[in-house]
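Removed from the display is one protein chain of the complex; every other protein chain stays in position.
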Amino acid sequence: MLNEIIFLLCASLTLAGAVAAMMLRNLVHCALCAAGAFAGLAALYLQLDAQFVGLAQLLIYVGAIAILIVFTIMLTRGDEVRPGASIASPLWWVGLPVGALVLACLVGAIMASPSLLRLPAGAVHAPVRKIGEALMNRYVMPLQAVGLLLTAALLGAVAIGLREPRDAESKTQ
Amino acid sequence: MSRLDQIFVLTGHWLAGWAPAALRPLASAVLAIACIMAVFATCFALTTLAERKLLGRMQNRFGPNRVGPCGLFQPVADGVKMLIKEDIVPFSADKTLHFLAPIVLTVPIWLAFAVLPFGRNMTAIDLDGGILFFFAIGSASELAVFMAGWSSQNKYSVVGAMRAIAQMISYEVPLVLSTVPVLMLAGSLSLNDIVAAQGTYAFGWLARWNVFTPWGLAGLFLFLIAATAESNRSPFDLPEGESEIIAGYLTEYSGFKYALFFLGEYVGLFAGAGLGVTLFLGGWHAPVKGLEWAPSWLWFGVKFAALIFLFIWARATLPRLRLDQLLNFAWRFMVPLSLVNLLVAAAWYWTGAWPFGGAAPIRWVLCAGLFIFPYHWLGRALRGPLPPPRKYSYAE
Amino acid sequence: MNGAGIIKGMIETARNLAGSYHDKERLTTVQYPEETLPPVENARTIPFLVYDGGDAAAGLRCTACTICEKECPPQCIYIVKDMAKKPDYLGKMQLHPKVFDIDIAVCMSCGICVEVCPFDAIKMDQVFELSTDDRFGGLLWGIKQLAKPNEYFQKLHRTEASEIDARREQDRRKTQAAAAAKAAVPAPAANLPPPANKGAAA
Partner (left out) sequence: MTTPLANYLIVAALLFSVGLAGALARRNAVLVLIGLELMLNAANLNFIAFWRFGPHAERLAGLMFVIFSIAVAAAEVAVGLALVIAVYRHRRTAQLDRLDSLKG
């Protein structure tokens, strides 16, 4: 009972945040609502006994990605949507049906499989130590790859975001 | 000894025992929450007073000494003043966010206390990933600061918020990195395990606190500097630099909301100090063997107070940094040094297995040297070449 | 070594912290209501009226000449003359004020009244705790509040008061000597009577 209430709360926070993030006019509001959706997802993970992942989600999504998005929004101001102008892309009428179609397919598939209505077997314990050991043994190659990817992404982001030299800038303008 | 040591735990059990069996976990949770909030709110009140008195004395003035004996009721007077002030919301402000920001800032910071071990068996929730929880919860404050600054629709607020976020993100890296050696050597993310790992004695009398190792000492200072910056305190208080940007993201806040921000700042500082005590200063363990008779929570309190004193002392002494100095310091000094500290911790770990006796001092010196050289050269590089002698054109 | 300056600074503040508790010299703050700084001789706030002797009504030096009233830039002085004359310190019959009011809310402490007074009757006071809850009556001072004895003047502006007292004593002696010479032309000058304001002359 309590569990279901918590699930409903987290799920509604997540979905409301996601819908608001995609619908609101003000970009900063969108970013903050997305942060709310990420936090709700973290709560869902925690409710599913995935403590490490839930906390990592909170740390990375709310603490880093949301901030990054907010920073980008602040840095790309100046082309605010004029009041009255559309916030949707010209092809929005394609996007919505596609979304609805995907939703229908997924929900149909979920509803069609009765085995998915089952309850979990028992308590699951995923201590940090076990996760660490798994990362260092079985998943060590993916871990290295992710490390490489993050380094590359860091360098790439810096290289892209770096202000170009003066002459190059004047040439492009 | 154990009776006094466990007095809060036993009292808590006894009080929760009055509740019906079904509600007992809830009752003990509420008790723990009430205790933590009461203790740290009192601590907040006393710290504001102690800070002002100490700042005064360190600058050769009296601090507040008018309200009550020795100014002891000054926090009450301040609180009453804050509460009865008019709560002004700017006309063009984003009302919802303006209202939400102090709440979003304050609530997670209180949550961070849930995982700190305040004494033997005195952890509210012994989370498996306690320190991860601590940092995850703490990361919400950056968004809150942004909300406060942006919703005020005031350029000083936005500038202050942007400064604060840049600073908090930059210093979060060394903050987390400086704790990693501790986690590595304790082999756990749980704060209880980390405290337990510091509970034995070296040479039969000296506690094995992390601060007594080279990487622990360096880590403590890196951690304290990063925590100071993280909680926007002097000398890193330039998000609120009055002389440049009024009060930063607090400009448009008054009354109770301002008090909440103020509270959040101090409680964040307490959480940082508590974590510092837990990670580096042995948590609630006594420093030497003969002193275990004192209750564990008292040891925690003493170390906690010492760290708070250190923060106040630094605030009284050091002038505010410039923004570029601040960020250079974070990225060109703190981050490399905390990475070096990881290496030092690894070296310490490997030299721990040295076979010959009397290796401890050699090991210490070796690891300290491993840290000191990068420290020296990074500091040199940060300082850059000396500026040329100043030329006076008009003052001959 | 990096950070040496920080440690030096920290030691300095720690010394201040310890020093401020045993070395009172370090604390420059004067805790005002309990302790006050000794008044500076040249300090001035609002004017007061000087009187000689023990009785304010009899010894008031003011002769209601109204020069100060006319000169006062913010015009905060209000004088009504009392036509009944009485002798001044030289025995000369002079007018004296029936009403002498100063609106101390308006007074701007310029001291022009003091400069223009030919009788040394109005001088600058050093009181400053003048706040009151009655902003009309409480800030309009009459003779009762304004009149202060010469001893008080002596205490405030020692140098100036002594000069003035010496001059007045000299004047008085001169007048008395002249009067005595006139009155007792046949008889030689007798012993002078003791000066009226002995304390002031000291």
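Here the chain labels run A, B and C in written order, and each chain numbers its own residues starting at 1.
By definition in this document, a residue touches a chain if its C-beta (ideal position, glycine included) is under 8 Å from a C-beta of that chain, and two chains touch if they have at least 3 such contacts.
Just so we're clear, the structure is a prediction, and the values are computed from it rather than from any experiment.
A.B. asks: Using the touch definition given at the top, which of the shown chains does the missing chain touch?
C.D. replies: A
A.B. asks: Considering the whole complex rather than only what is displayed, give the residues of chain A touching the chain that is not shown.
C.D. replies: 1, 3-4, 7, 11, 14-15, 18-19, 21-23, 27, 30-31, 34, 37-38, 41, 44-45, 48-50, 52-53, 56-57, 60-61, 64-65, 68-69, 71-73, 75-76, 78-79, 81, 86-92, 94-96, 98-100, 102-103, 106-107, 110-111, 116-121, 124, 126, 130-131, 134-135, 139, 142, 146, 149-150, 152-154, 156-158, 160-161, 163, 172
The rule is simple: only the chains that are shown with their structure count from here on.
A.B. asks: Chains as vertices, touching pairs as edges: which of line, ring, star, complete or other describes this one?
C.D. replies: Contact pattern: an open line, chains touching in sequence.
A.B. asks: What chain lies farthest away from chain B once each centre is taken as the mean of the Cα atoms?
C.D. replies: Result for the farthest chain: C.
A.B. asks: What whole-Å value do you get for the distance between chain B and chain C if each is reduced to the mean of its CA atoms?
C.D. replies: That gives a centre separation of 59 Å.
A.B. asks: Residue numbers of chain B touching chain C in their complex, please.
C.D. replies: 54, 57-62, 313-314, 316-318, 375-376, 379-380, 383
A.B. asks: Applying the document's contact rule, which stretches of chain B touch chain A when the two form their complex?
C.D. replies: Those residues of chain B that touch chain A are 97, 127-129, 132-133, 135-140, 142-143, 146-147, 150, 158, 162, 165, 169, 172, 187-190.
A.B. asks: In their complex, what parts of chain C are in touch with chain B?
C.D. replies: 1-3, 6, 9-10, 12-14, 16-17, 19-21, 26-29, 31
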